Each structure stands twice: as C-alpha cells, then as structure tokens.
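After the structure tokens below, expect a handful of questions from me.
For this view, one protein chain was removed and the others were kept in their places.
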Amino acid sequence: MSESKEQNAVRTDGREVDALRPVKCEVDFAAAAKGSVLIAMGRTRVLCGVTVDEKVPGWMRAQKVPGGWITSEYSMLPYASADRMRRESSSGKVGGRTHEIQRLIGRSLRAVVDLEKLGPRSFWVDCDVIEADGGTRTASITGAYIALRLAVNRMLEEGLLEEDPILDQVAAVSVGVVKDRPLLDLCYEEDFAAEVDMNVVMTASGKFIEVQGTAEESPFSSTALNEMLALARKGIDELAAIQRKVIGG
Amino acid sequence: MSESKEQNAVRTDGREVDALRPVKCEVDFAAAAKGSVLIAMGRTRVLCGVTVDEKVPGWMRAQKVPGGWITSEYSMLPYASADRMRRESSSGKVGGRTHEIQRLIGRSLRAVVDLEKLGPRSFWVDCDVIEADGGTRTASITGAYIALRLAVNRMLEEGLLEEDPILDQVAAVSVGVVKDRPLLDLCYEEDFAAEVDMNVVMTASGKFIEVQGTAEESPFSSTALNEMLALARKGIDELAAIQRKVIGG
Amino acid sequence: MSESKEQNAVRTDGREVDALRPVKCEVDFAAAAKGSVLIAMGRTRVLCGVTVDEKVPGWMRAQKVPGGWITSEYSMLPYASADRMRRESSSGKVGGRTHEIQRLIGRSLRAVVDLEKLGPRSFWVDCDVIEADGGTRTASITGAYIALRLAVNRMLEEGLLEEDPILDQVAAVSVGVVKDRPLLDLCYEEDFAAEVDMNVVMTASGKFIEVQGTAEESPFSSTALNEMLALARKGIDELAAIQRKVIGG
Amino acid sequence: MSESKEQNAVRTDGREVDALRPVKCEVDFAAAAKGSVLIAMGRTRVLCGVTVDEKVPGWMRAQKVPGGWITSEYSMLPYASADRMRRESSSGKVGGRTHEIQRLIGRSLRAVVDLEKLGPRSFWVDCDVIEADGGTRTASITGAYIALRLAVNRMLEEGLLEEDPILDQVAAVSVGVVKDRPLLDLCYEEDFAAEVDMNVVMTASGKFIEVQGTAEESPFSSTALNEMLALARKGIDELAAIQRKVIGG
Amino acid sequence: MSESKEQNAVRTDGREVDALRPVKCEVDFAAAAKGSVLIAMGRTRVLCGVTVDEKVPGWMRAQKVPGGWITSEYSMLPYASADRMRRESSSGKVGGRTHEIQRLIGRSLRAVVDLEKLGPRSFWVDCDVIEADGGTRTASITGAYIALRLAVNRMLEEGLLEEDPILDQVAAVSVGVVKDRPLLDLCYEEDFAAEVDMNVVMTASGKFIEVQGTAEESPFSSTALNEMLALARKGIDELAAIQRKVIGG
Partner (left out) sequence: MSESKEQNAVRTDGREVDALRPVKCEVDFAAAAKGSVLIAMGRTRVLCGVTVDEKVPGWMRAQKVPGGWITSEYSMLPYASADRMRRESSSGKVGGRTHEIQRLIGRSLRAVVDLEKLGPRSFWVDCDVIEADGGTRTASITGAYIALRLAVNRMLEEGLLEEDPILDQVAAVSVGVVKDRPLLDLCYEEDFAAEVDMNVVMTASGKFIEVQGTAEESPFSSTALNEMLALARKGIDELAAIQRKVIGG
C-alpha cells in the first residue's frame, strides 16, 4: 500500500483511499431526549436524538400489528452548508431528498431491531445536520444507532423494556469512484466530483441492509461495484468498533 | 435446469426463477404525446408518455448549464391496486415513495443521454400506472426509455434534433430473495413476501446505472447479493432485446 | 337539411352540425378496477374506472344517512393536450375547473341511482383524460356511466348487491354556437371559437340532470338556447344507444 | 292569479310563487373600496366591494392581451349561516363550491364589459356573505354589478377612465322546482327542499349569460325548464330596475 | 390643558393628544350570529360576531379540562386598506400578524371569563375588518367584548347558561410616541410615523391583561413607557363606559 499513499496525494485532506475521516461522538448531548449523540465525521456533524411515544402509528393500530415502530426525521440546519438552505418548515414542504433519507434511516434501524420487543411504542429518531461536508445520511445512520442504543439501555435500566430488542449493530458509509479510483467515505468535494456514488448500510456482523449505488455521470462496471463494496465493508467494521467504544460497556 | 423447474412450482404463476413475466408494448398509445407506450409486464401496466418543453428548468438557466434536461413524474391511478389509493392531487401532497421513484426514473434516462445534444429543452417523462402487480418502477423505466426513444426519433425526423442524443439503451428489473431463493422480476405477491428486494437499472451494454437493494426483514449476505445481480443481468438483456424489437428499425 | 350539408363544410372535420364525433369504447380496460372503460369521442379519450370502498363518507356516518355514495375524481394526464399541463399533485392544489367537473360527474351519476340500494359503500369514479380534444367532461360522464354499470353488474353477479340500484342511463354532450350557428359535440377548435358553450347531461328517458350554458363572449338569446337544447337531445339519444350496445345484454 | 295566492300559502314567507324577496341596497358601505354596496335579498346579505389594481394578471401580460380584467373573490363569514363554517383561510384550502361561484361572478361581469376600455387594470370584486338565506351567489352577482358600476362611475369622474366600459346591466336570480311547483328566488328552506335548482344570469336587455340548472333529486322535464326560465326573466327585469334606482342618475 | 390644544394642531384630525376617535356601535348587525356588533373607531370599522359550538376543542376533551373555550379569528377584507391585500384563503396561508392578533383577542376575552361556567362549548369570536385606519386589533377586542356580552345575554335569557360567566369588562386601545409626544388611539398615519407603538388591554376595573410595547425605530425610555400607560388607562375608562351604554341595561 506504499504506492497508493503517493496516489493519495489527490485526496484533498491527505487521507488514504481506504481511510475514514476522524470520527468523534459526544453522547447525551440533548438531555431531554431519551438517547442522543452529536456525531462528527470530519466536518460533517449530526445531532441524533431519540424520543419515545407510548403509542404506535395509526396503521399499526388499525392492522393490529403487535410490537412497536421506529420512524426517523432528518433535517439540515439552514447554515449547515455554504449556501443557506430554506428551512422546510418555512417553505411548507419536505423535499424528495429529505423523504428518501428519512425512510432510509428508519428502515436501517428497524432491520436490526425485533420490533415486537419494543412494546406498543413509537421511537422517533431525529437527525439534524449542524454541518454538512458530505455523507450526512450515512453519518445520521451511524449516529442514530448510537442514540437508539443509549435510549434502549436507559429503558432497560428503568424497567420500561424487559428484553433487549436490538439484534445487531448498524452503521453506514459512503463509497464512490472519483477519477476512476474507488474511495471510502467521500467528503463534499469528492462527492461532488464522483462518477459513482454509493451508500452502504451494513450490520457489525457483515450483512447488507441497504446498497444504493448511483451512476452520477456514466454507467459503471461490475468491477467498480465490487471494489466499492470491499471498501464499504472495511469502513463499516471500523465504525462499528467506534460505536461500541462510545456506548461503553 | 430441469430440477429448478420442479422447485419453481412455488412461483405462483409457474415461472422459472430466472424468467421475466410476459412483456407487451403498445406504442404511440397517447397520440398527443411526443412519444408514448403502454407497457405491460405481466399484470403490471404503465402508460409512459414524453412531452417536450422548449425551455430548460430555472436552475439551468441561472447556472447557464448548456443543453437540456429530463424530468419524470410517476403516478398510480387510484384503482391500480386492490385497495384504492387516494390520488395525490387530492391529498395535496406527493409522498416520499413517489418522489423517490420520479427521481430514479429521471436519473436513469439522463445517464444514457448526452444532455447537451437535447438542445435547450425539458423532456418530461410521465409514467402512469394503470395496473400494479409489482415492479411498477422498473416497468416505468423500461417503458420510459421506449417513449423517449420514440420521441427523439420523431424529433430527428422533424429536424428538431440534428444528432441522436441517446447513447445507450436503459432498462430496469427487480430481483429479490423469497424463501431463501433468488428470483427475477417479482410480482406483487412475491414482492410482498420477499426477504430482500432489489431494483437494478442497467444499460444494454451491461453497465450499472443504479443498484438499490433493501433488506425488508433481515440483512442479507454477499452471496445473495451476487446471485441477485446475475439474475438482473439476464433480465436486462432480455428487456433490451424487446425494446429494440418494439421500437423497430 | 340538404342546404345545411353544404354549410357544414366549415366544420373542420367535415361533420354535419348535428353529428357526434365517432365514439369508441374499450370495456374492462383497467382490470384492477371494479368496472372500467376507455371511451373515445373523436380524439378525446378518457379512461373511466370504478372502485368500491366498503364504507361511506364521514358526513354520512355522522348524519346516519342510509345507503351509499358516489364520488368522482377527474384528472388530465399532463400530455393530454398540446401544451403540457402541470400535474395537480405536483403543484399541490386542485384547480377550480377540476373541482367543478368532479362535482358535476358525481352529481350526474347520483341522479340516476337509488343510493340506498348501494348499501353502505362509497363508489369512486375516476376519469383520467388521456387525450383532450374538447368535451372531456361530457365524455367523462358518458364513460363513467358505462364503468358504473359494469361495476354494478359485476357486484350483482357476485351477490354483493341484491337489487339493481341504477334507475336510468345518463349521458352528456356539449353544444355551442360558433359563428352564429348551433353545433353538436364541439371539438377543441370549435370550443375555442364558440360564442356560447353549453353542457347538457340527460337521461335516456329524455329528462335533464344538468344544463350549463355560458356566454363566452356576448350574451345569447332564447332562440339560441332552444336550438342548442334540441341538438343536445339528439346527441344524448345516440350516446345512450351506444352505451347500451357497449354494455351488452 | 287569485288561485295561485291561495296555493302560495306553502311559501313560508307568504310570497307569491313569482315574487322576489324584498331587496335593499346600502351603497358605499365600505369607504376604502372604489365602489361598494351592502345588498340584502330577504335575509341574505352580501357585502360587495371593488378595488382596482393598476396592473393586469400575469397571463395577460405574457400573451399581450390588450385591456384589463375582472376577477372575483367570494367568501362566507363563518357565522353567516346557522352552522358555523370553518374560515377557508384557516383550513388552508378554498373549496370547490367557492371556486365555482368566484368564476361565475367574474364571468358574469366580464360579459357586460368591454375589457379593452378598462385599460391595463385588474378589477377585484369581493363578495362577502354576512347572512346566508339562499341565493348568495345570485345576490352577489346583482350586488357586484352595482359595486362595479359605482367604481366605474367614480373613475370616469376622476378621469381615470375616458369611456364607459360597461355595455349592459347584469343581474342574477335563482329559480327552482319545489313540490312540483316552479318558484322564483328561493330562500334557504326552499332551496333545501328543491327538486330542481337553477341559477340564471341575464342582462337587462333580456339575454342569457349563464344558465345552470341542476336536478337535485330526480331529473326534470323540458316543461319544467321552460317555466323556470320564464320566472327568471321576470325576476331579472325587476332586479335591473332596482339596480338603476340604487345607482341613481 | 390650554397649551396642549395648540400643540395638538399636529394631530391630523385635530384631536387632543389624549382623545379617542369617535366610537360608534351598531349591535346585532349580523343576525345569524349569537351576538354581533359593527364597531367604528374613527374610520376603522370591524364587524365582530360570536357563534357557539356545542363542543370543546379536541385538546380539552383529551385532557378532560372542565368548562368551555373562547377562540378568535381575525381577518381583513381585501379592500379594507388603500392597497388591496390578498385574501388569506386564496394565498393558502395565514400570516404571522394574523395569528398574533387572533391569539391576543382570544386571550383577552378568556381573561375576563370564568371558562367553567361556559359549559362544554366553544365560543368563536370572528373579527372582520371592513375599513382599516389603525388600531384594528384594539377595536376588535373592544368590539369582541360587546359581541360576547350580547351572545351571553341571549344565552342567559334562553336558559342555555345558568350563571353569568363574564367577570369583568375588557377593552383595548393603542398608544404610541410620535415626534417624541405620547398619543392616545393612533390612526394609521400616526401609527405609521410612530417611534413606539403600544397596545394595552385592560379591564374596566383598571387591571392589565396585556401590555405590548414595541420600539419601531429606536428603543424607548422608562418615562415614555409610564406616560403611555397613563394615556391608555384614560382611553380604556372611556371605552368601557361606551361598552356599557351600547349593551344597555
């Protein structure tokens, strides 16, 4: 890998092609939430908080589905990126991108949870991006797992839950192809220049929850797909280790 | 493959695991559109129509991006599925799923088009689902390509376009895992029962435009991912052949 | 009337002043609907589908009105006319014209139905215009009756309805005054040029359900009103005969 | 007509079948409007006000249509009828009925005005119902004409208009069939019980601008139609005389 | 006070600095409302009407709060001021200013009412501004009290209420600083020129319900605050006397 280091000179922050940005987590940042974390991946920073409603969504009641549900809301603070974005509450509509991300976060968490064991409750996972430098949806998922884990731990301690409903860890990372080279964990500048952009959500045990690869410019080959998947796997392993350390125990 | 046939008895319509549903296309169905097709994949039927606006979206004008753009709108007729769905124009909001699909269709077409050669125009590709039996977004993409191809052919004939802006064919198909077995082109019943659901958008030349795999119930392995990708490749090849036949020439 | 034939040379499509455009109906076009028809009146084509909800609207429940209800939704596909129209689900609001038409279709059907005999159900009649060349609201009503008749026939066969709730046939046609001459069944070009525009909804038994006459440019006389009503009567008789033939039996 | 008087005992307010309710007009009620009138027809009371914008709607500018435009907004105060209605500004959407009425008022006024002579201006005619006892849309039209006439008179005096753009008077009245008897100017109770409900907008010179007849319960015959039209004609004549008297001069 | 009269020459309408504009009230203006008044303060005119719903808001039912509630809706007719304002029902959103005023009116009335004695009812107080010449929110409160008092009186007479729920009178007035001089009851022109604008809501017994003072241009001193409060007190005393006289008895 000595050669690749030289090549890496093209990554603007000097990282190796297969290196994550520095990850920092400040747990229990929002004291009124059941669980929360301020997660930073490089300059991307997301505040993730979990609240618990003691009732399930209407459709679950109507269909008498047992257990609970996990829903996510994702939002960017208006000053998160260089150009001010209009707050969606002011414009009165939630954009397609926001919807897509919210659904992805919710799905990713539900895939590692035994929903029946949640009891008849709704877990809301809010992800608010304070700074955006690429990878906000993957940082949101990685942080959302931590906030959920903290909330569940608290509820187990308080006797609100009897059994641990969480079956596995989940983390997410972006990979992509920039100038024909597969890269792990793209920052905004790299994401902007990427020919292919892929988000991978995986469990700590190495299984896929979501694979979303998009050709931004021109279609990509099977070889590129496989190289990106290998990088993603490496990144997820490292993120899962960080999650365990942050949550402690 | 004689063994698999027996196994296939579990596919409710008697198909092989790697077989597409019957595909039928009625071109020029909507005479006022520039290009249109009523595409059927089994019982799933989608009406795809292309209209052309002689101006580009505001952001292109503002940023002085040369060339044109392709946008898609996707909609389900209220009686397309067993349970009546409320028309989004009546409820006053377009759901997250609809947004996601619209963005996917637009992206898939743009990936095989040289946008500069479109001239300063917006191409609108409308996909209206008349019957939904699984795979509506993939049928929409496969049909949308046909409608776009027909529209472009007409514009070339009329001298509105000088050069062909279309670089490759694009088609899409769903694959999934049902009862641990990878299947091609899921109908609604299979989709509902699937442990993993994946949509693949590819070019006729075998490159990926979009790979979206989702664990509906529990995370999936690398092996399952590879088997699904192989099935998708086979399906896309067959769809591309049908597209060529339908368009004629 | 031999003189008038010569005069008719001014109708762009060569029709007599008192002639309908060619009518074609493809029944059961949308298989997932309870009843459906693709009706064409000249180049105007509307897809009419009926779905049935096993519950009545909230206000009926609240007021304990016995029986059922019939509601209509009307929509134009964006490429139905020469200029692309923005889909109402995208713009987020349903226009006044659409509301007016939906209310008219619903009212027209309810006037020939014994609502009590529907049982506690909501019948939704969706009319989606695939091509618009004038007279979309009247074609919608004429087609909607066919779709409703088919749906009711199926429900009678299936034993879901015991008695036939339909009391009479309903059809609709436009009439107008163009260059001082009353015309039957205006196409778009004629409608655009019309001094007076009138829609008439009648039963097969010759009674009025709705008469809507509007001076587009300058007020009109009693004589013009009477001539238009006579033309409408003739058109409705012909449409009712076509309906009977299409439904069969 | 001595016989009919006896029959008339069924009209709750003792009116003849062909009598209008008492009409009262208080002109210049809203001093900040260019022209205004508080019109009462029996217990139905509508405040009509005209304001003038020194610019035309966007579509007129875009299409370079010469002259001006007249638009109407219609609203019911929440306490106008027995049951409080939710204010449309609070519910955030304007209902179909409101749209229909607004369009009707605007169309009726434009039919008696030479729009070119208005100059490049938008005339807004606001009709706010203070009490609703049937016939609010027809009272709105009759009052709107008065408010418009007063506004135009003031603008002629002020030299803002050079020529009178108003070509004829317009008034409107409801007619209907209650218990098989045609009646003029239905109050709410009669309107509620009516088998047929018709609104007629006419000029003082006896020409039709709008005829809207609706079977509320069961379809109606040609004879009924003709009787209603005759009653309407009588009512319009009387209203036009009142308008002239109120405006004075 | 002979000196101040001379100074007063600067008030455009010749009023003393501590004088209210002429107040006129026409009670029972909207006969379908439970209580109503058309109140004029100078050229500002507001129509206030009360309707009663025999149910409480959802949150009261949910929390089992005993008694009733009072809610207000405030609206400006489009021609109320010189520049036509778009009707909020048309623009589809209620502005911040309107919300603020509605909440203020509701709060002010509730502060002088024993809500338990209202019984399980919602009182809606609608304030529609017919002409706006400054002080519309304070005129609305002063008129709303009259309309509420009339509605309650009627309900006491009808036996719908057993005990009088109203504990005190409430009235409101604006004060401000214009060219360094504190003034009572600002008209639009004065309000527009004011350095400080304050609305005071008080009871007839001299207690405060609301004090809202805003520096429009530059911050203001304690001295100015005290002078304005004294003027407000004087104005409220006079308005309370007028209210008693109007209500009679």
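Read from first to last, the chains carry the letters A, B, C, D and E; within each, the first residue is number 1.
Everything below uses one rule, namely that a contact is a pair of C-beta atoms (placed from the backbone, for glycine too) under 8 Å apart; a residue touches a chain by one contact, two chains touch by 3 or more.
Small disclaimer: the values here were computed from a predicted structure and weren't measured.
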{"item": "In the full complex, displayed partners of the excluded chain", "value": "A, E"}
{"item": "Full-complex contact with the absent chain, from E:S75, E:Q102 or E:S122", "value": "E:Q102"}
{"item": "Touching residues (missing chain, whole complex) on subunit E", "value": "93, 95-97, 99-100, 102-103, 107, 111-112, 168, 198, 202-203, 205, 207-215, 217-222, 225, 229"}
{"item": "Contacts of subunit A with the absent chain, listed as residue ranges", "value": "29-34, 36, 43, 47, 49-51, 53, 73, 75, 77-82, 84, 87-90, 92-94, 98, 124, 126, 128, 130-132"}
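Throughout what follows, only the chains that are shown with their structure count from here on.
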{"item": "Per-chain Cα centre nearest the global Cα centre, belonging to chain", "value": "C"}
{"item": "Computed distance of Cα centres, subunit B from subunit A, in Å", "value": "28"}
{"item": "Distance between chain centroids, defined by C-alpha means - subunit A, subunit D (Å)", "value": "60"}
{"item": "Where subunit B touches two or more other chains, by residue", "value": "92-93"}
{"item": "Contact graph of the chains (line, ring, star, complete, other)", "value": "line"}
{"item": "Chain pairs in mutual contact under the definition given at the outset", "value": "A-B, B-C, C-D, D-E"}
